[in-house]
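A single protein chain has been removed from this complex, and every other one stays in its place.
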Amino acid sequence: MPQHIKRLIGVFAVFILLFLVMRQVLKPSSFGELGHFRARAIYENTLRPMHYTVADSCTRCHKAIRKDKDSGFHKKLKCEVCHGPGLKHSLYADQFKNKELPDSLILYKPGERKDCTLCHQINAARVKILFDTINNTMVHQVDVMSHNLDDPKAKDAPKCIECHNPHQP
Amino acid sequence: MNEQTKDLSRREFFKAGTVLAGGVAIASSLAPYDGLLFAAESPGAKGKWYGIGIDINRCIGCGRCANACKLENNVPKDRFYFRSWVEQYTIKNDGSILVESPNGGIDGFKQSVPDKEIFKSFFVPKMCNHCAKSPCTQVCPVGATFETEEGIVLVDENYCIGCRYCVQACPYGCRYIHPEKGTVDKCTLCFHRLKKGLQPACFEICPTEARIFGDLNDPGSKINYFLKNHTCMVVKPHLNTGSKLFYNALSPEIR
Partner (left out) sequence: MEDHLQNLYEVLSKVEGYVYPNEIELNWSILIVLYPYITGLVAGAFILASLERIFKVRILKPTYGIALLTAFSFMLVATMPLVSHLGKPLRAYEIMITPHSSSAMAIFGFVYLWYLMVVLFLEIWFDYRRDMVIWANETTGVKRFLYKLLSLWTTDISPKAVALDDRIGYIVTVIGVPSAFLLHGYVGFIFGSIKANPWWSTVLMPVIFLFSAMVSGIALVMLIYIVLTKIRKQLLDMDCLDTIAKYLFYILIIDFTLEGLDQIHRIYVAEESFEALHKLVFGKLFYTLFIYQGLFGTIVPLLTLGTLQFYKPKAQIRRVIYMILPLLVLMGIFFMRWNVVIGGQLFSKSFYGYTTFKTGLIGTEGYLMAATWLIIPFIILSFLFWLLPPWKKIETSHE
């Protein structure tokens, strides 16, 4: 074989060998175990921190409110729908029983009119029919921002919660 | 060209050809052809196979699902990145269709068309369909997105190169590129919650039980009950994505 062909093949062989070596080195160890992906990624996806909990973990301390809620129209609403993610609060708030809660553990207490518009604002798309006769889960709709504004108690558009108990509406 | 040169050339030709063929053989062993066009095998009777149901008749457009998703999964707060969002469809009497999703529905909806012009109006929550034959998994060039054996499509954010091919391939618009990480992100069905036996945040939070989720392989599951008792459809069935997000009362306007 001519000299220059030998040298050329040599150069290419070196490059291909280098590539094969780099491939072995750089390929992640768990790749290909379960399919064309890094199997470890499944585990990594479980490592996210949670922020929402379940309703029963609120009941542990707030028994009275839960009892109220269970007998009213809001009984199917989980606490976090209105109050936001409560996992941290449910885990650590009882350490502060007689002290002030730090800001990071305080949950939002809705009550402004704009909070209740999310579900109760009258909207042609909002369900109007009684779709569940057993549980009566129709949502009452009003024009929340101007609801009962001429009522003497409703001067300057106060909060909905001043007339309606959110836990037992 | 004399005979001598011709013979030499032919010999060299065969040598070169063998080198070439060998190179091709090596190159093809570097990228083993696994022939799998689709993300996962069909479910079969073994193990869990997650499916999702959404009842359009029950959705009141409160947007708590979109909000919970963003809070639970640290999704960027800006209105360009959503794992899950809610759309409002208004079909007017003249046949025209108006679709809105202000900030994904997180701040609630306003009725923008007067009652007398409306023929029909409803809310449609959207999220990743966790397709059984997902086009996004098919096109990922490095294997950074995949389907688990329980039927959930996940992203490996430590391997994603951010080429955005999967974002282009998803017919439902569920994927986005995280502005700071540069990798793709999408609904994971709150995989980190599932592994602890909890429901995904959006299903947990829905106040009207418009969202149902469960094991399609379990004949007694809520999702199978939902499927049996409603006429369910998927969005864009003609694309054959094997979508596992079944809508009750899906209207033809919904895309």
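Every chain is named by a letter (A and B) in the order it is written, and numbering of its residues begins at 1.
By definition in this document, a contact is a pair of C-beta atoms (placed from the backbone, for glycine too) under 8 Å apart; a residue touches a chain by one contact, two chains touch by 3 or more.
Model, not experiment: these values are computed from the prediction.
All shown chains touched by the missing chain in the whole complex, by label: A, B.
Here one chain is not drawn; of B:K110, B:K181 or B:K195, the residue touching it is B:K181. Considering B:P125, B:G143 or B:G242, the position touching the chain not shown turns out to be B:G143 (whole complex).
The hidden chain makes contact, of the residues B:Y159, B:F213 or B:F246, with B:Y159.
Of the residues in chain B, those that touch the hidden partner chain are 1, 5, 8-9, 12-13, 16, 20, 23, 27, 30-37, 78-82, 85, 87, 97-101, 104, 126, 135, 138-144, 159-165, 167-177, 179-184, 239, 255. Listed here are the chain A residues that touch the chain not shown: 2-5, 7-8, 11-12, 15, 19, 22-23, 26-28, 31-32, 36.
We take it that only the chains that are shown with their structure count from here on.
The centroid of the Cα atoms in chain A and the matching centroid in chain B are 19 Å apart.
Partner chain B is touched in their complex by these residues of chain A: 1-2, 5, 9, 12, 16, 19-20, 23, 28, 31, 34-38, 41-42, 44-52, 54, 76-78, 80-81, 84-85, 117-119, 121-127, 131, 137, 139. On chain B, the positions that touch chain A within their shared complex are 12, 15-16, 19, 23, 26, 30, 34, 36, 40, 57-64, 68, 71-74, 88-90, 108-111, 113, 115, 118, 121-123, 143-149, 154-159, 188, 191-193, 195-196, 198, 201, 204-205, 207-209.
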